[in-house]
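Every protein chain of the complex appears in place save one, which is left out.
The chains carry the letters A, B and C, assigned in the order they are written, with residues numbered from 1 in each.
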Amino acid sequence: MIVQFSIVPLGVGISVSNYVAKVIKIVDESGLPYKLHAMGTIVEGEWEDVMNLIKKCRDALMDEVERVVIDIKIDDRKGAKGRIEGKVKSVEEKVGKIVKK
Amino acid sequence: MIVQFSIVPLGVGISVSNYVAKVIKIVDESGLPYKLHAMGTIVEGEWEDVMNLIKKCRDALMDEVERVVIDIKIDDRKGAKGRIEGKVKSVEEKVGKIVKK
Amino acid sequence: MIVQFSIVPLGVGISVSNYVAKVIKIVDESGLPYKLHAMGTIVEGEWEDVMNLIKKCRDALMDEVERVVIDIKIDDRKGAKGRIEGKVKSVEEKVGKIVKK
Partner (left out) sequence: MIVQFSIVPLGVGISVSNYVAKVIKIVDESGLPYKLHAMGTIVEGEWEDVMNLIKKCRDALMDEVERVVIDIKIDDRKGAKGRIEGKVKSVEEKVGKIVKK
């Protein structure tokens, strides 16, 4: 399955990029395929692997802050793999490669 | 922590309330405090309990459909409990009980 | 259409219920049917009415804070009305009224 998530710590000021960087290090070390974009991080893997990863990220932030808001969006399709790139390509082919990268 | 989630099955037509009913039965049997509203279900519990519950709901739907989209939103605040009702009351007190129930 | 939204201000500390109260006052004054729950506010209305309302809430918070994160989830179904209560009832009937209120 393919999963997008974001974790926003509250009570730490307006800029949260230090916390996002901490999360990305943990995601990178997980070995799962991932992609960081401006509104979250996309990961692909099995339920347990992805959820354990997100929990690890949450635990790391909750060591430092009192409250976090986490958004998780899952697209779970039987037998589908390689979808972080695959889903984008599928759409781009249909719009005739007019899409800016 | 307090968690809102929704599971939308794709490829089964426009109405999905039969699937939501299936999910609610599983949530009800879990024993966790919960509340169903028009856009999702709110559950309160520890990470493992809530995530295992959502996985159980997902597994039940994936037995019948090929693809689901799941949204999960977590509000995780240290030491906070009873928040399904508590968060609403806290706001209502501040708006002077003008809020419709 | 039926719309759930939440607005989280960043950089104002851990508790944001004062800001939510401000939003609810604006929602209440709009005259649109709505329901506050622990993870957001559900409103029903036409696109322009709902979006203007959310913009009004955002403007009110942006008068006081530097950054907000807004989540909006729309369920748009042709010809459907009265769905804040209707969607819940439809599911409850299917689970045999076992759902806790």
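Heads up, the rule we're going with is that a contact is a pair of C-beta atoms (placed from the backbone, for glycine too) under 8 Å apart; a residue touches a chain by one contact, two chains touch by 3 or more.
From a predicted model like this one, the values you see are computed outputs, not experimental measurements.
**Student:** Considering the complete complex, which visible chains touch the unshown chain?
**Tutor:** Missing chain, whole complex, touching shown chains: A, B, C.
**Student:** So which bits of subunit C touch the chain we can't see?
**Tutor:** Counting over the whole complex, subunit C touches the hidden chain at residues 47, 51, 55, 58, 62, 66-78.
**Student:** Touching the missing chain, which residues of subunit A?
**Tutor:** 2, 4, 14, 17-18, 20-21, 24-25, 28, 34-40, 42, 71, 73, 75, 77, 83-88, 90-92, 94-95, 98-100
**Student:** In the whole complex, what residues of subunit B lie against the chain that is missing from view?
**Tutor:** 8, 10-11, 13-14, 16, 66-67, 69, 71
The rule is simple: only the chains that are shown with their structure count from here on.
**Student:** Please tell me whether the contact surfaces of subunit B and subunit C are same or different in residue numbering, using the over-half criterion.
**Tutor:** Same residues, largely: of all residue numbers at this interface, over half are found in both copies.
**Student:** Enter the angle, 0 to 180° in steps of 5, of the rotation superposing CA atoms of subunit A on those of subunit B.
**Tutor:** Nearest-5 rotation angle for the superposition: 180 degrees.
**Student:** Determine the centre-to-centre distance between subunit A and subunit C, using the mean Cα coordinates as centres, and give it in whole Å.
**Tutor:** 25
**Student:** Distance from the CA centroid of subunit A to that of subunit B, rounded to the nearest Å?
**Tutor:** The computed centroid separation for subunit A versus subunit B comes out at 21 Å.
**Student:** Which whole number of Å gives the spacing of the CA centres of subunit B and subunit C?
**Tutor:** The computed centroid separation for subunit B versus subunit C comes out at 16 Å.
**Student:** Find every residue in subunit C that makes contact with two or more other chains and list them.
**Tutor:** 14, 71, in rising order.
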